[in-house]
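Omission of a single protein chain aside, the complex is shown with its protein chains in their original locations.
A, B and C label the chains in the order they appear, each numbered from 1.
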Amino acid sequence: MYGYTPNKEDYLKRLHRIEGQVRGLQKMVEDDKYCIDILTQVSAATKALRSVALGLLEDHLGHCVAQATAEGGEVAAEKVREASEAITRLVKS
Amino acid sequence: MYGYTPNKEDYLKRLHRIEGQVRGLQKMVEDDKYCIDILTQVSAATKALRSVALGLLEDHLGHCVAQATAEGGEVAAEKVREASEAITRLVKS
Amino acid sequence: MYGYTPNKEDYLKRLHRIEGQVRGLQKMVEDDKYCIDILTQVSAATKALRSVALGLLEDHLGHCVAQATAEGGEVAAEKVREASEAITRLVKS
Partner (left out) sequence: MYGYTPNKEDYLKRLHRIEGQVRGLQKMVEDDKYCIDILTQVSAATKALRSVALGLLEDHLGHCVAQATAEGGEVAAEKVREASEAITRLVKS
């Protein structure tokens, strides 16, 4: 059980949609579509991925804090450090 | 012929790899992998998409400028506006 | 007392440096410096601001989790929602 478990089906649906977007991008390149139109779709796929990441992060933080309440400080500090590193990677991606 | 045409095969290869990354994400969610590990992979896929976008943009600008040299100001100004809007969408995605 | 309180002096020092960077940008514009060089400095200032934000966020999450351990679920859930919204704003900025 993780923070995202209750929303698993929703994340899978969103990731399937993103897979479709990426396949759509391949088709656009194959069909020699106009570069700016491809870029618009790349931005849409990137936005959708970001949104999945922000959702996972929120679910994770909620789970983290719940665990911290149950298990106390040591574990919690490590979790916070780990989440912060994930946020940094996300912001820089 | 667009700016990206000479690099078409390379873009297709990269987009196939990104499709694989997104499918990998689905598998991670299905297999109940640890949230932070999923986030790391989302960041990697996002980074790969960004990199495709930056490549397409550079190819497009090169093409734009070449066209401007050939066709002159009116067309060029419109192209610059269009490219700037694409950059804004990219930065905000 | 907030999460960032122990690092207050460090944040002030970094914000003073960023203020200096922004004043440097004004001077570059006044002195008609080359656009690409100005853009490089804008990116540096943006990066420094992002880094302050990521630090404040990490300090805040640590503090949050500590509070959650002490005060329990209700307060904690609200804090997580609030932090997630701040992360979303940061990612989109």
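Descriptive notes on the structure:
Keep this in mind: a contact is a pair of C-beta atoms (placed from the backbone, for glycine too) under 8 Å apart; a residue touches a chain by one contact, two chains touch by 3 or more.
What you see is a predicted model, and the numbers here were worked out from it, not measured in a lab.
Touch, as defined at the top, links the missing chain to these shown chains in the whole complex: B, C. One chain is missing from the display, and on chain B it is touched by residues 50, 54, 57-58, 61-62, 64-66, 68-69, 72-73, 76-77, 79-81, 83-84, 87-88, 90-91. Within chain C, the residues in touch with the undisplayed chain are 2-5, 8, 11-12, 15-16, 18-19, 22-23, 25-26, 29-30, 32, 34-36, 38-40, 42-47, 49-50, 52-53, 56-57, 59-60, 63, 82-83, 86, 89-90, 92-93.
By definition in this document, only the chains that are shown with their structure count from here on.
Its C-alpha atoms superposed on chain C, chain A is turned by 180 degrees; the angle is given in steps of 5. The geometric centre of chain A is 18 Å away from that of chain B, both derived from CA atoms.
Centre-to-centre separation between chain A and chain C, using Cα means, comes to 22 Å.
Put simply, the C-alpha centre of chain B and that of chain C have 28 angstrom between them.
The set of chain B residues touching two or more other chains comprises 92.
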